[in-house]
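A short worksheet on the structure shown next.
With one protein chain removed, the remaining protein chains of the complex are shown where they sit.
Here the chain labels run A and B in written order, and each chain numbers its own residues starting at 1.
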Amino acid sequence: MIDNKIKKVLILGGGPSKIGNETELDAAAFQMMTALKKNGVQVLVIDNNPFSLTLSEVQPANVFIKEINLKNVLDVIKKESPDAIIPIAGGLRAIHVTQELLNQGILSDLGVRVLGISKESLKVINNPDKMKIAINSIDEPAVPSKIVRSESEAFEVVREIGFPVNIKKVSHKESTERIICNNAEELSDMLEDEFKDDSVCIIEKSIVGYKQIETVAVRDQTNTKILISGLENIDAVGVHSGDSIVISPVQTLGDIEYQSLRTATFKMMDLLNIVGLCHIQFALDPNDGSNYYITKINPLINSSSALAARSTGYPLVYVCTNLLLGNSLPEIQLHANYHRLTPIMEPTLDHVVIKMPVWPFDNVPEANQHLNTTMKSVGSTIGVGRTVEEAMLKALRSSQFSPRDVLPSMYEISSDELISQLIHPKSDRLLVLIEALRRGYQVDELEELTKINQFYFYKLKELLDVEELIIKEPMKLRTIEVAHDHGFGDGMMAETWHQPIEKVRELYHAAGEYPTYKAIEPSAGEFDQNIRSFYSSYEIENESSQESEKTALVIGRGGNKLGPNTAADYYTAEMLIQLHRIGYKTIVMNNNPNALSLSPQISDKQYIEPIQLGAILNIIELEKPVRVFIPGNRHFLLKQLKKYTGLNVQVLPPDQETGVVLPKDVTYALNFFVTQDESYFISTEKLISNNKSDLDYVTAYETPYVLGDEALQRDIEESKAHIQSSNWIGLVQILFNQNKKGESEYVGIRPLRLTETIFLSRATGINWVRALVRFYTKRLDINELMKNMPDMSNRVTHMQATFPFKQLNVKVDHANSSQEVGAKIKFRLVDDK
Amino acid sequence: MSKVVVDKMAMQRALTRITYEIIEKNKGVNNLVLVGIKTRGIYLAKRIANRLQKLENKEVPVVGIDVTKYRDDIQHTDNEPAVLSDEAVSLKDKNIILVDDVLFTGRTINAALSAIAELGRPKNIRLAVLVDRGHRELPIRADFVGKNIPTSKQEIINVQVDEIDDQDSVEIDEK
């Protein structure tokens, strides 16, 4: 039953994105907000991530743009007296703040409840010792460890838990490394000096090489539990699960092992009294899956729960939010598109989803590229298919940002480097594995070297065979059929065969062959559900048909990389919302499992496909959209799409790279909205560079930039002249530099970058993405818009990019804008400093 | 050190089985009244009644009794009423199931029988207990037993119910 006492809820947001948390937190907060509103609950939100859709969709009066810390959260609680706070969509930062609030007893004093996370689980989060005690209290296994004071004690422990073990000296003075010992000699050598000064060691069983499996489950107040998804990490323990290739459903476990993980998950949730969702990580002995350990318990939303939801089609956040409010699973009512019992049906899949990490190393080459227990990837892409091969190849294609569908390879790697990377994995893991197979490594050898289950090598070998077929048998229908079944795209074949892509497509179209789209839904075809997420296959039944006569197709950016990508995802989501509001049926194509823009509430239909020409053409041919929006960095696509479809293709978000910029320093800019006839001045903006005044290093922004009236007028005039002589329209930025003499000089003109467009929206309170969408669809009343421009003279808005250097353990003196991982925003009155 | 001998699942199973056995022995729930002995016996009786209701779609009355003043081995001074039920329930000619958490010496049950006798003459009285730990001092035997747990007199059996103890379990403690 719903708890009627909860009328007003404060959601703690995720803050700036970083490694480990990208757009999935905001996507969850947004879906949570939708569910709360549906239940008549007033939603407050605190966040300082400028690229948060939740901030835009909650009423301005209920939005608190502040950093998430104890003081700010407490201020909001005191001011607004919500009935409850929800920290589970805010990552670990929000959890820590909640822990502090609870420790200080403030929440109970104020009568504010915490939803989604129990007292019991707050105690064990980030406390490995308490977690192990909790795990053992329900007869489940945690990785065994013990404190020892002598060599004989150490050996006593080892006789019990077996080699290999990790030894860590406990010392007050310095933090010591964990050292692995594989046998008695190593242990003796290691311990020789350790116990002289009365010190103690922690000895722990080493589980390097164990299989990593994750589970995501929900539980309601009446103790009903459902396993939403099992996620199998292809890489073994030793590689952070966020950096591993992940497959769902679990492929290489027997049912007996799988069920014991399911049962353990439920026991843990019972113990911690979790009402909501929980993500648990396990390590399994690769030789005996019944020998497993619980390694991590995350009773909060993260990228694994996002992947579980995306891969099953189970409306996880919506359901979870209802559970937080006190509904039981059978009571939850979903949108009519779903079967009425979907909340309480344990998902079962008839497709395969593979997640491929996306790396920051192109932009941060100084970082150590070896994969270990510290997460390094900044995003991920998924491939969905009807076979493991198909999903694998689509994930691989999606993770490559080359606009051409060329299959990447590691042909050139030296054999020493190959072996080294097999044992010490680096970012291009899958390509190295494929290359090893190509060079004749045997499966059992590879399994031994990499600790990856043999199953995956058989699958990769199959892909190699198909690649060979493509090379040997060009332009044959049979080749194309086999290639399609294994996830290869038309573009790759066209490239390999040096043929225009339409020749390839004509060949199979002539045989009446077209892709068949299958719904991503949680009943494996048992129920007819009107679910709107699709992936392609080449089979018999196509479940997707043309959405409408007036459809807008928005192509997403794919996986999250460094640079403006989280902003781009917000932008894409906002476009979809705005297009829908002006009467289009909206379709989004994307492959980032964490993407906000893939949230089912945001568009009418979602296609999870590689963002490549062949896949896009397929969707265009089926959906016949009247408008196609593609992001600005895809020149190849733009050219090709125009060539093949003659469609109304609009580049939005605008290209980040284009513009006419003199190689000069830059200190400020003027922003304009430019129509065919007129340019409208919006704002001044201070551009703060990390490296003198170099434009590439501008990573902080402030508005307004104070110029004297006269100077401002002069700049506006000059800007308008430049705008007139260019053919830019939309949001346009004119760059200036204030030289040493204090004189302003024109530096260049460019479309307003998307991060700054959002910054501008936050600063002005005007939704500029909405304005652009309306402008390009000829619905914008610019005069009306300009009338609503607020007076910005008394408030300063400041946005600062954030970087992943600390997490990547590198020091970068001058960070540039292509290294941004997120941003934070704050306001202050002009007089404050 | 306390040791859990009946966990939540096992306790639920035991109550479920007792419920089925009551239906078996009583041939349904007609004329049935559950009498729970304060404190945990009352909660257990309510749970059994709840289960009976789900199976038979009939409300079975639950009466709570406090037997302190009927105990022959405990000094008592106050004169509080024995029956803790809100409404008057006649036990005359009813089939009574007396419910308690632990059956030990039998003196509590004996006291309960005295208390019931003052409330009218039932048709019959049966006894349901969650735990039978042995060491009877009176000729009393339970008709429905959740679990037989042989114990030494030095041990303490600790029954916890979710309604007041925040968890369901039976633990053995050393004295």
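Everything below uses one rule, namely that a contact is a pair of C-beta atoms (placed from the backbone, for glycine too) under 8 Å apart; a residue touches a chain by one contact, two chains touch by 3 or more.
Assume contacts and distances are computed from a predicted model.
Not shown: a single chain whose UniProt protein name, out of "Beta sliding clamp", "Carbamoyl phosphate synthase small chain", "Ethanolamine ammonia-lyase large subunit" or "Sugar ABC transporter ATP-binding protein", is "Carbamoyl phosphate synthase small chain". Here the missing chain is touched by one residue of A:Ser523, A:Asn565 or A:Gln656, and it is A:Ser523. Checked against the full complex, the candidates A:Val388, A:Ile555, A:Ala595 or A:Val698 give a single residue touching the omitted chain, namely A:Val388. The chain omitted from view is touched by exactly one of A:Lys18, A:Lys169, A:His240 or A:Arg262, namely A:Arg262. Interface note for the absent chain: among A:Ala61, A:Ala510, A:Ile540 or A:Leu829, the touching residue is A:Ile540. Where chain A meets the omitted chain, the residues involved are 222-224, 226, 249-256, 258-260, 262-263, 266, 329-330, 341, 344-352, 386-388, 454-455, 458-459, 485, 516, 518, 523-528, 539-541.
Although one chain is hidden here, its contacts on chain B can still be listed: residues 9-10, 12-14, 16-17, 19-21, 23-24, 27-28, 51, 54-56, 145, 148.
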